[in-house]
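Note that this complex is displayed minus one protein chain, with the remaining chains in position.
Take a look at chain A:
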């Protein structure tokens, strides 16, 4: 297919762009296969480059022959384009609609994008399971790397290499896989170096209504317990939801069959509910005419903040079991690809200082989200402005980032990255020139040949020039476990994402610059003092004790 077929009017002059809190721009609108571009052809004025993939929905209006297109983006921005000429406007609108909803992945921009920078470090090699396993091996010999899923037949959403208890053979793994939803048998998610406790994740067991059991599954998870120790199973669903799942062949671990485990149910919402929550929240944030009462009631009704609180509470619980109770934990919900990953990845941020560095956080996303089979492409197909009936869209990853932001805000000195890093990840998960978030699993990504045909987000982010924007000037590495407060008053609306386009960020940006300035000035002074101290020490050794007048 040629993109040209979809573009009836590639260029319109005299288009006026309106954006809230920014001056209007008049210029020429151009459509390309992947971008909507508005250029005023003047120096010093900003141009608009918008990926079609970033467009969530559009609306058109006409007053006489002046057409207006309201473009609503997945990054939540809303812009207005005034286009002279009804035909031009209709053509542009239909092109945008077609180009922003391309079905085929291989037509997406990452397959066409050629980087203007030299790839120094290939982001596709950021996380190598074999190397991660070497680290684990240096701490414990209880685990092995299994190739049971090398052709993705045991579990299509898992990667080919999985870390499992040493004493469990591949045959048992296959049997356990047949007892878990989608074949997602329990695998290692995190090893807590401090006390040797582990966190595993899986999908729900397929007990069904007649209480099926699977000896291999029981053996598998028991193999992770120390002698005489109990573990916790954290089911991210309420008891009622877990009970209902039985009717559809799912279920939860029966006490009788897992006597060494205590099961705790939490109430993390399922992904389809989350999409509704996002839509309501963004609707509330975009209406500036709301009275205080209406705003607060809409914020409450969206349930977004409740979701943040519930996810963080569950992650804290998992971390608490591991660090405070000295117990191992198994986390699962239904499919084990959404709420499970939110909980396991957040628990690691709480427990493991390495995850709070830029590199460590990238690895966490590779390991616990991309390789663990979170279906990014399905979940991020649409954002808050989708009109159609939601299929499998859900802001699962955005909620995770929101939770990370909450912790970051409570521990502003404990993270190497800043808020902009999280916002950038949100943007790229929904629309990007990079291939990282394409596909729904490792298997799909291999089939798409992403690592050969597209550039990894990490290849770009990890260049020193880019990285600078994402560094937190207040960062002081600390090796502590950080316990966030989950009290409602401690959890704020993530303004950086949800109010980003509804206010001017000038003053807040200035504050950040000032912060960087203070820290940099301090470093500069430190360097000068250190170099002087060295010179002084040198002089003293050369000349003997210095004589001061």
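Here is the rule we use: contacts are C-beta pairs under 8 Å (C-beta built on N, C-alpha and C of every residue); 3 or more make two chains touch, one makes a residue touch a chain; residues count from 1.
Methods note: contacts and distances are computed from a predicted model.
Entry comment: the absent subunit's protein name, as recorded by UniProt, is "Myotubularin-related protein 7-like isoform X2", drawn from "Myotubularin-related protein 7-like isoform X2", "Mitochondrial ribosomal protein L1", "DNA repair protein RAD51 homolog 3" or "Trafficking protein particle complex subunit".
In the complete complex, the residue from A:209, A:260 or A:490 that touches the missing chain is A:490.
One of A:195, A:254, A:306 or A:392 touches the chain omitted from the figure, and that residue is A:306.
Within the complete assembly, A:410 is the residue of A:222, A:410 or A:451 that touches the hidden chain.
Of the options A:4, A:22 or A:296, the residue whose C-beta touches the omitted chain is A:296. The omitted chain makes contact with just one of the residues A:49, A:62, A:117 or A:521: A:521. Interface with the hidden chain, as seen from chain A, comprises residues 284-285, 288, 290-297, 299-300, 303, 305-306, 308-309, 410-414, 474, 476, 482, 485, 487-493, 499, 502-504, 507-508, 510-511, 514-515, 518-519, 521-522, 524-526, 528-529, 531-532, 535-536, 539, 546, 548-549.
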